[in-house]
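For this depiction, one protein chain was excluded, whereas all remaining protein chains were kept in their positions.
This part shows subunit A:
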Amino acid sequence: MAGASVKVAVRVRPFNSRETGRNAKCVIQMQGNTTCISNPKQPKDGAKNFTFDYSYWSHTTVDDPSFASQRQVYKDIGEEMLLHAFEGYNVCIFAYGQTGAGKSYTMMGKQEPGQEGIIPQLCEDLFQRTGENTDPDLTYSVEVSYMEIYCERVRDLLNPKSQGTLRVREHPILGPYVEDLSKLAVTGFTDIRDLMDAGNKARTVAATNMNETSSRSHAVFTIVFTQKRRDQMTSLDTEKVSKISLVDLAGSERADSSGAKGTRLKEGANINKSLTTLGKVISALAEMQSSKKRKSDFIPYRDSVLTWLLKENLGGNSRTAMIAALSPADINYEETLSTLRYADRAKQIRCNAVINEDPNAKLIRELKAEVERLRNLLFSQGLQELQQQQWHRWCRGFDPLPAAAGPHSQWDHA
């Protein structure tokens, strides 16, 4: 369970041609893990600092020694997550940020050498590693699916012709799943790349004044990675299955309609305009209250599809990383600040499943009586027969922990 909280990175992109044309000013500075944003309207005292696991400076070019390349981002985040997947954990990496801030570039990148994003690099690395396996008892299989969540509807990107939306369900054995979503077995990186390309073409992409290719939807690329080990003695197979979810979230400014808000990560200050969302507001309110009082309640607002599918990723058996993409331009100051604040909150995300424990006052009382009884018993029966060492310790009024607590091996098994 160590380090189960979310790893958070931010990354700032270069100016785009539009910004260069308008002589945009860069409002982001980075130093080590710290990101600093300055308010273009109050350049003197408006600077704010945020610290993350990583702050990636990709505003300049490779010539800049502090420049963070696609490779470096993968090395820091992608590789760590891949290793966790080999250990058997479910892992999840998601990208967040305003439209045009560079989410898709970080996640998918471009199909040019050195320009690939985390997803293709991770897939390539995965097959590289499984390819190096020489153990005949260990076999691997990889299946992928690719879906898009647009306005709370799930679409199969690997089977874009399929009509209608898919239902999300939970099965007691198979876990949460999307009904009828295609799952394709792949044997190499090129298979994955081809499927991804096909899927990306089917994605809902729109042109707005802000940005030419803006993702209006969340895209979830899932790799189900199975490691099967045969035990020669017993001829039994044991399987380790891990799910790698790579999520490209819709632009944060569209969080309302595309449902990114429902990730529950976004507890920001956005106001819902339409009264049809009154339920969300009341839910959030009830939630705030119950978390304060630690009481049991039921909040009917169904989680957004995305949260629902990823809920296991926000705690327990999984490892999660988030990359927030930042625009450097002064014109986007407000939205970029909001992204930074959101990323800052993401550091504290944990799964909210708690163990509700019964008060054990009765047990404590009994045990205290037992301690008393044991003490008296040992007193009255004379202690000379016991080891001198223990006797001393007992007389001193019980050390916090006896130094000779017994052979160490006892500690290792429960």
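Just so it is clear, a residue touches a chain if its C-beta (ideal position, glycine included) is under 8 Å from a C-beta of that chain, and two chains touch if they have at least 3 such contacts; residues count from 1.
What we mean here is this: contacts and distances are computed from a predicted model.
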Identity of the absent chain, which is to be given by its UniProt protein name, from "Mitotic spindle assembly checkpoint protein MAD1", "NADH:ubiquinone oxidoreductase 30kDa subunit domain-containing protein", "AP complex subunit sigma" or "KIF-binding protein": "KIF-binding protein"
Hidden partner chain, touching residue among A:K110, A:K201 or A:R375: A:R375
Interface with the unshown chain - residue positions in subunit A: 1-2, 4, 87-90, 99, 150, 169-176, 204-210, 216, 240-241, 253-254, 268-273, 275-276, 278-279, 281-286, 288-290, 292-293, 295-301, 312, 315-317, 331, 334-335, 337-338, 341, 350-351, 353-365, 367-368, 371, 374-375, 378, 381, 383, 385-387, 390, 393-394, 398-402, 405-406, 410-412, 414
